[in-house]
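Pasting a structure here, questions to come.
Excluded from the complex is one protein chain; the other protein chains are retained at their positions.
Naming follows writing order (A and B), and every chain is counted from residue 1.
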Amino acid sequence: MEHRIPRNLIRFSTAWIVAALVAGGLLASQAASAQEFITVASTTSTEQSGLFKHLLPEAKRATGIEVRVVALGTGQALDMARRGDADVVFVHDRVAEEKFLAEGFGVKRFDVMYNDFVIVGPKSDPAGIRGKNVIRSLEKIADNKAPFVSRADKSGTHAAELRFWKDAGIEPRGAWYRETGSGMGPTLNTAAGMGAYALTDRGTWISFANRGDLVVLCEGDKRLFNQYGVMLVNPAKHPHVKREAGQKFIDWLISPEGQRAIAEYRIDGQQVFFPDYWAGK
Amino acid sequence: MAERLFPVDARDVTVRVGGHEALRGANLHLDGRGRIVILGANGAGKSVLLRVLHGLMAPTAGAITWAGSERRPNQQAMVFQRPVMLRRTAIANIEYAMAVNGTGHSEAELRAREAIEHVGLANVAQRQARALSGGEQQRIALARAWALRPRLLYLDEPTASLDPTAAAEVERIVGRIYAAGTAVVMTTHNLGLARRFADEIVFLHEGRIVERTPADRFFREPASNEARWFLQGELPWNTASPAI
Partner (left out) sequence: MSDILASFVAAARLVTGGDPNLWSVVSLSLEVSLAAAVLACLIGLPLGTWVGVRDFPGRRAVIVSLNALLGLPSVVVGLIVYLMLSRAGPLGSLGILFTPTAIVIAQTLLVLPIVAAMSRQFAEDAWQEYREQLLSLGVTPTRAVPTLLLDLRYSLLTVVLLGFGRAASEVGAVMIVGGNIDGVTRVMTTAIALETSKGDLPLALGLGIVLIVVVLALNAAAFAVREWSLARHG
């Protein structure tokens, strides 16, 4: 029927092809990455404390490697690594990390740094939990059925919280125990909004800007100590893992330079993370 | 690859539209000679018949063939009561019609220019077609149909939406198209136009073709009662029979 392609159709198709090329070009400009990079699965609390913004430029200078951090809860970070979507994991839940290793997904675990947890709550402290004993504070919260916001998201913080309840012999249940299933920041937002208690890591707390009338009420208990560990994802399970670059990054983290960089990180003049790879060596 | 168009043959065609029989048992044979005008009251089925002949509407029952084939051939064009223009210039609308029918670009340009001059609108060729007046758009529609060099041109109430001057101009143009060798089948309400233009009248009443008569005889002495009532203006606006 149509012997020759009508000119308008040609013009029209050309416009379409040009648009496709533009879209393709935009995509391509993103895809090309000459820079060597690794993917590190870490936690939201570490990201939100701002540590990586301080640490990664130094790591790049020292090793030449671009480190891309995907921040999730500890549980999600380890799951992501199990799927092979990360080269290195850097989280803070010793029990979950050992399990990860035992399953064969990690090569070796190194202590990197620690910080601590604190319990925050309204300045008026209606349940009277102020003190240095985390178990006693939690007991008072449960007895008073004071509102408590939990992350409930398989994160390192959540795992620690559950361990404390277990040690106190309490099963937290009821209208006063609110599970948000969200990260540390949103959980604190919720606690501030409700005037409730919450368990948080100090790093997130120091850099958290929306405190409302929340203050630190329980701190200093040795049990509140929060250890961070780093592992290379096992290339035996996932051959595409960037073993050399990943190991280089880990080596830098535990080197004296890396440890110093961690110690130098300050928020409002306070040191947030305490390097401890060399402690006890 | 000129397909054969004539005879256009409608046999026992019935068309149901929305649960109502708009056309019933229509039999019509067109051999391409003469100017045919289809008359009838509103709702008599004129537009439906035209669309069936043109291949725009499929019969619910019965058959329509062109030169014995059920495949609708290309050498026919239609002008509707309200012209539909694309959002382009007047001349681009004419070129479009030829482009989609496989005409090469330079030839299409040439024929479009010719056609738009034939309808006297060369001065508005570069204006947006939709910005033209109703009468001008209808003339562009005619130019578009003409440029296709159809062997048969259908017109569905071509002057119904136009003022008398525009209507007269359209009538003149259709006359020229016929003179150039295209067969014409037109529906209209306009009895004056029908009288001036038609060689044959096909009269429809309530979906049936009631008579087909040479035009001068039809207007003097129609064969059917319904036609007589229609001409006397006694057929009501819808197609119910008049009370006697």
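Observations on the model:
FYI, contacts are C-beta pairs under 8 Å (C-beta built on N, C-alpha and C of every residue); 3 or more make two chains touch, one makes a residue touch a chain.
Just so you know, these numbers come straight off a predicted model, no measurement behind them.
Only one residue from A:Gly183, A:Gly229 or A:Pro275 touches the chain missing from this view: A:Gly183.
Although one chain is not drawn, the whole complex shows that of A:Phe148, A:Tyr177, A:Phe208 or A:Phe249 it is A:Phe208 that touches it.
Screening B:Val17, B:Leu56 or B:Ala160 against the full complex identifies B:Leu56 as the residue touching the chain left out. Only one residue from B:Gln128, B:Ser161 or B:Ser224 touches the chain missing from this view: B:Gln128. The residue from A:Thr39, A:Thr74, A:Asn226 or A:Gln259 that touches the chain not shown here is A:Thr39. For chain B, the list of residues touching the undisplayed chain reads 51, 54, 56, 74, 77-78, 80, 83-84, 86-88, 96-97, 100-101, 127-128, 131, 144, 148. The chain not shown here touches chain A at positions 1, 8-9, 12-13, 16, 19-20, 22-23, 26-27, 29-31, 33, 39, 44, 47-48, 52-53, 56, 68-71, 83-85, 183-186, 188-189, 192, 204, 207-211, 238, 240.
The rule is simple: only the chains that are shown with their structure count from here on.
Annotation: 75 Å between the Cα-based centres of chain A and chain B.
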